[in-house]
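Encoded as structure tokens, here's the structure I'll be asking about.
The complex appears here without one of its protein chains, the remainder shown in place.
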Amino acid sequence: MADRRRIQGPEVSVAPIILKSPNKIQLLDENLCRRNGRNLEDIRSIYLKTGLISQANGSAFIELSKTKIVCGVYGPRQTKIPAFSGKGNLNCEIKFAPFSCPKRRPPYRDSQEKELSQLIYEALTPSIRLDLLPKSTIDIYITILENDGTASCLAAAITCASVAVADAGIEMLDLVPACSASYINGQIFMDSDLIEEKRESGSLVLSYMPSLKEITHILQSGEVELNLTSQAIEQCTDSCSKIYSIMIDSLLLPIQNMK
Amino acid sequence: MSTQTYEAETFRKLQPQEYLRKFLLKEVRPDGRELKQFRQTTVNLGCISTTNGSSLVRIGNTTVVCGIKAEVSVPKQTSTKEGYLVPNVELSPMCSPKFKPGPPSEHAQVLSENINRLLKSASILDLNTLCIHEGSAVWVLYADIVCVNYDGNVFDACVIGLITALSNVKLPKATFAEEEGLVKATEELLIPLNLSRLPYPATFSIFDGQYLLVDPTEVEESVAHEVITIICDEAGQICTVWKVGGISCTPKHLEKCISIARERYIEIAAIVENEEKSNNLI
Amino acid sequence: MGKEAELSTNEKEFILASLREGIRLDNREKLDFRSLQILLGPDYGHSEVRLGDTKVLAKVSCEVTRPHLDRPSEGILILNTEISPMAFPGLDMGRPSEEEIIISRTLEKAIKRNHAIDLEGLCIIREKKVWTIRVDIHFLDNDGNILDAASIATISALAHFRRPEITITGEDTITIHSAEQLNPVPLVVHHIPICVTFAFFEISENKDLWVVDPNWQEEKICQGDMTIVINDHKEICVLSKAGGVPLSMETIIYCSKIATSKVEIIIDDIRKALEIANDKNSNKNNNNSNKMDKGKRVNRD
Amino acid sequence: MSLNRVDKRKFTEIRPISIEQNYVNKDGSALFKFGDSAVLCSINGPTEVKVRDEKLDKATIDVLFKPWIGSPGTNEKTHELVLRSTLESIIQANLHPRTLIQVVCQVLMDDGSILATAINATTMALINAGISMRDIAVAVSCVICKDGTILIDPKEQEIEENQSFHTFAFNKVSLNLLFCESFGVFTEKQYFDCYELSKTAAQEVINEIHNAIKYNITNGR
Amino acid sequence: MSRHEPIGPQGLRQDGRRADQLRNINCKPSVLSQSDGSSYIEQGYTKCLAAVYGPRETRQKAQILHNKALITVEISLAPFSMSERKKRKKFDKRLLEIASAVKQTFEPIIMTNLFPRSQIDIFLQILQYDGGMTQICINAATLALIDAGIPMLEYVCACSAGIVEDTTILDLNNSEESLGIPELTVALLPQSQKVTLLQLETRLHVDKLESVTAMAIKGAKEVYKKLDKTSRDYIGDLLQKSNPT
């Protein structure tokens, strides 16, 4: 597609074939520890920071060891759509940076990004009090700088977006932490990264409102036995509460230090 | 102004020129800097692991991430040994309310074009060194610069980001298998690029024809439309002079800008220096 | 971006009344074309056509590329008709407007579908390297009937164009010789399709009211128009009467006869212009000042 | 490099200029030629403006740059920005509030230093259209070759083997710098030499414009 | 009879039709419930569905015509309609050209001055394509307009015709069209014997034009008989149903 608005490289270019060491990477060593030392139900350490974009109403940056995501929230501002809407509407757009995945992603929006945007919209809408903002729109723009596992990316994006909306001072019922899990030959790997994700038979992403104890969104793919699913949901809600405390600190610490 | 007194914020919204003029009368700028002072600049290299080379540059609040990914392609008919270097700037609606979703805005296109011209004309990277097998396989370096936070003077951040990312690139050793026509690369041996020149930029803007503001923020950029950008390299030579908008620029202004740009070069080189030192320590 | 100035109703009445008496505002006869000027530019493939005040520029350039998969041994011909607000004010560059569609489709049918240019001759190495001929048509000024001017400009530019000579040196490597080493090769033109446009006003029982080569005002008030593309072998390449006022068959047959005679005159003009350009180039060749366009889009890299 | 240039011009001599006004019947149009580089510029304005880009107190200036070959890309977009920002500083836009001045530049022949030709063509077209301006913009480009000699108004071949390529636009009144675009590697001294040489060459272009206007007025539009 | 030879030894064509024989047409008006008028028409294997909305309020205020109705035509080709599925790009110039031809064909026919400041939309959906795109669009649009009760001067019937070594053949299908033989489409007003649309795309000698168009007009008259008969039957049994005396 001769996109005249960008500097053109060659028509077709392909990633080189990287000769890897033949031995298969061991996911689990003998005492059930994963490659980076955490065991099955541990999630990666989260670094969360707000107030990153000076011109946005609210913004947040989340980093899970290798996954890096930035989110900017603009609004509430005038709705452009012609229909009169009694309550505010939400518009989410997620974008992978071209260098974020092992294989270079095209700069224009592809179907996966559209699907992820819709999932984030569904996860956040129950938690935001849109009825207080008639005729205005809240725009959430998320850019994924580095992707280490698409499911955990989606979960991190939901957490980050929820913190950014709170940072924008928009009234919310509750913060929405989200967490992902992968089923790899019968075991539940919490918050799996790219290599583990390649070997998963199914995955689960759960967004949860801890203080209201309500689940806003569940997405499960791949076939999994029933008891494994319920156990995974159990583990996800626990780690969501852990994430919840990190979100609260990221919002309150800057204010307390300032006072 | 009428007898009404406004809060600073409302005053800035209603009368932006007046607001800036009142600051400049006292030789100070809205964010507290003097006229000649650059914002605090930080660089950190290799922050994105899925790239062959990457860098994050912050000039004050303006934050830019440059990632370079290498792929393989067939060279052009007319220049069979030349690889490709494809820079592109992405100003997403996330970094500032000015930008709308959709294809790149005019501002993004002009940034990409000026960076492309700089790379070609200042011969920073000899494209023939990207050749794997003449006539059939060459490296293509896609340099994508994503703006995370837009607070004025994005061009400087993009150029510094690109140059530091290029110096951070490590290309795997590639061999071209004749028969299947495939390129195989081994990760053990990583070769850095040799850059023949490391140009760094400095941007100024002139307000009301008299004040020369260094490294303008978004507030100043939206009001002072006369922009001068000077890029010089380590030998003190100049790679680019770009001056647009406004009729009050005289050779005296240009001389002052060039001398400040040279000082700025030393400043940036020092910052990148200790970043590289601290980088290969760990 | 404002729309073009609309004609007021009494202007329309006045023009119609004068046409009924067989008078046209620019005192042409019913069947006359406006003055035709064909300027073939200094370098090959550059032709500017002036039909009265309507001005169209056609620029031909060539490039070595990979052929289409389904036609490995055929060259590629690209016609690029991008409308600019210079000729059509009040046009936003988004959706292609109707005029642009009609113009680009008619030219494509006339030249590409009817193989006016021999594409097999453009093949260098089968499936690997072929010549891509690109014709950029720029509309400079629109004083009516821009389609005829565009077709004349396109075909005269193609006839006047010379592509650089090449020699195949090895399995799939070629060397392109610049104009100084080997003089460049013209394209093979099978036939010269020329477009003639008619504008129809009222159709009463006794007398059909129509003119050839309508100017801007006549184009604005006509009830329907018909375009006939005829080549130098008296074959109708394209005939397009897309709706508008219904006509009897006799009128259409009569129009096509007139079109053939008009086309002959135009083709003579083109041949004359080509001769002037060729001997201008031949005597210029010895001091090789004419710049042979190296084909690739030349920008400062 | 031989002592003189391919077409026998002296180093600081510009190519023969030819100006044709009212080339296209628009509000204002002019064809400006530096030797074999020709740009036709047509002005349509002040005319109706879309509500979206309507400005309260001044005219919106919209520039469209159409290349010779191919469809407009990022290179043409940069030329559009340059032209628009230069025009915004010299056109008295506040005399025509809430209107649109539409500038279309079409490259007819490209033989080097196209941007300079386009700026001069736009100036001529604005004068022809009778749009009130504080000042007029005059542009010249030049090239520094490998051996350091400076060539004014370079042709395409001379631009190919160059060390650096510069384009300057000056205003007529104070010969201040309106626009400058210099890419390549050069020293400060070389830069200011180019600046001075281009200034003198710009003076010639101004005289050329003067007698083009005189000629146009004396024997009618 | 070899693949490339359109006329066989006994003067029969590949699909067994004589030179001047139309493909069998069957058509049916008012097949859709939502639209004001609609029709479905099959000419051989080319199938087309037409829907007419209007006269209704114009969507964009800029396009309002103060003295007559604005007609808009949109043609879309189902991705499965051709033998190989090709992803259609957004503005397919060929379809847009046929759409503007159909629009200009119906502008003088529909009495637009009766509906000032309004808009009449004609949507055409090609379900299966086997040659004769323009002709089936015009015939389907005519039937749909009649079904919508929009006043028109007369029917508009279209037919295509071609010529192979000076034997003219009628109503070409896709395989005959792709042979590249000269072929034209005529749209006829049957009462006033006038031609509103005449489109020719491949090379044809001037003096052969007369004979081919005569054949096409003959074909268009047959199409007219078929369309007229269908709509009269349809109205007939409508009346029958409404007052069953």
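A, B, C, D and E are the chain letters, set down in written order, and residue numbers restart from 1 in every chain.
Heads up, the rule we're going with is that a residue touches a chain if its C-beta (ideal position, glycine included) is under 8 Å from a C-beta of that chain, and two chains touch if they have at least 3 such contacts.
As a working rule, contacts and distances are computed from a predicted model.
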| item | value |
| --- | --- |
| Among "M-phase phosphoprotein 6", "Mediator of RNA polymerase II transcription subunit 18", "3'-5'-exoribonuclease" or "S1 motif domain-containing protein", the UniProt name of the subunit that does not appear here | "S1 motif domain-containing protein" |
| Neighbouring displayed chains - absent chain, whole complex | A, B, D |
| Contacting the left-out chain in the complete assembly, out of A:Ile7, A:Leu48, A:Ile62 or A:Leu133 | A:Leu133 |
| From A:Cys71, A:Ala151 or A:Leu175, residue that would touch the chain that is not displayed | A:Leu175 |
| Chain A, residues in touch with the chain not shown (by the definition above) | 55, 57-58, 74-79, 81-85, 127, 129, 133-136, 166-175, 209-212, 247-248, 251-252, 255-256, 259 |
| Chain B residues that touch the omitted chain in the full complex | 1-4, 7, 9-10, 12-14, 97 |
| Positions on chain D where the hidden chain makes contact | 54, 56-57, 97 |
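By our rule, only the chains that are shown with their structure count from here on.
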| item | value |
| --- | --- |
| Touching both chain C and chain E (chains) | none |
| Chain located farthest away, centre of chain B as origin (C-alpha) | E |
| Chain-chain pair with the highest tally of contacting C-beta pairs | A-B |
| Length of the line joining the C-alpha centres of chain B and chain E, rounded to whole Å | 59 |
| Chain centre separation (chain A, chain D; CA means) in Å | 50 |
| Contacts with two or more other chains, residues of chain E listed in rising order | none |
| Touching two or more other chains - residues of chain D | 71, 74-75, 77, 165, 183 |
| Chains touching one another, given as label pairs in label order | A-B, A-D, B-C, B-D, C-D, C-E |
| Chain D contact footprint on chain A (complex, rising order) | 4-8 |
| Residue numbers on chain E that touch chain C, as the complex places them | 91, 93-94, 96-97, 100-108, 184, 187, 189, 192-206, 209-210, 213-214, 217 |
| Of chain C, residues touching chain B in the complex | 64, 129, 173-174, 176, 296, 300-301 |
